[in-house]
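Shown here is a partial selection of chains from the complex, left in place.
A and B label the chains in the order they appear, each numbered from 1.
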Amino acid sequence: MSEKMTVIVFSDDLDRALAAFNLANTGASMGMEVTMFFTFWGLGVIKKERVARGDKSFMQWAMGLMKRGSARRLKMSQMNMLGFGTSTMKSMMKTYRMPSLQEGIALAKEQGVKFMACTTSMALMGLTRDDFIDEVDDVAGAATYLGIASEGKVNLFI
Amino acid sequence: MSEKMTVIVFSDDLDRALAAFNLANTGASMGMEVTMFFTFWGLGVIKKERVARGDKSFMQWAMGLMKRGSARRLKMSQMNMLGFGTSTMKSMMKTYRMPSLQEGIALAKEQGVKFMACTTSMALMGLTRDDFIDEVDDVAGAATYLGIASEGKVNLFI
């Protein structure tokens, strides 16, 4: 049986999301069975660019507009000043041929990394399965995550 | 012997504290033996609302006033603008019947989750056992934490 690894993606900072996918993709390329559990702000990483109003309350809807999320829109946690920041990072990544976040997501799916969205956070933010990109395998609670995590040794909260 | 799990609570952001208690409580409900180690800003989560001056230096005392802490007063790490933020989150949690941080703390104790306060951080901030809520089981150093962590596989730094 192959080694298991889990990554909790709690943040929607671009830098932390990139680190999460870099670690997950490296683990998968080494034959590890990798699960990513997207929770709280981390749900923004796997949101579609356009989220429907659906049954969201006004608060949930308004919050969704302010925190648009989606892999393409995430911002760095630091250095958002003087023009050095998200766009600089993206252009430097291109120069040095590093995978963008979208490419990291695609690569993860190709390699069989499992994407789980946290049901508790979804309920809080009024998000449903349809608000996420197709790459998401499953919606599940913390118990499912912990069941998987307790079978492996590399369990990171990012 | 039941599976062990540890959570280092380093932050006093409301969102991170909620995530820590959600994971700890889920683990405990699955029969895991859960230890939470509160360190640095995380000590704010378990502080009483009123902390006595005691032997604190002026700096420690003044810092305590600025960082009042206590579960009831914590703030979100993001979105503290336009009124969407801590109070929005709290009212949404109420609407969706999610446990507040205080309820999370009570539930954790009910389920036997162990609370440890980090002695090094306490010394730095001039806090003593009496400055914490009764739910805290123990004050201990990083060695005690690592001894427990190395017996389990789910060890998260939040």
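The rule is short, and it goes like this: contacts are C-beta pairs under 8 Å (C-beta built on N, C-alpha and C of every residue); 3 or more make two chains touch, one makes a residue touch a chain.
Note that the structure is a prediction, hence the values are computed from the model and not measured.
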Worksheet item: Beyond the 2 copies placed here, what is the full number of copies in the complex?
Response: 3
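As a working rule, only the chains that are shown with their structure count from here on.
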Worksheet item: From the C-alpha centre of chain A to that of chain B, how far is it in Å?
Response: 25
Item to complete: Would you tell me which residues of chain A are touching chain B in their complex?
Response: 8, 10, 39-41, 57, 59-60, 62-63, 66-67, 120, 123-124, 141-143, 146-147, 149-153, 155-157
Worksheet, complete the sentence: chain B contacts chain A in the complex at 3, 5, 15-16, 19, 22-23, 26-27, 29-30, 32, 78-79, 82, 84, 88-89, 91-93, 95-96, 98, 153-158
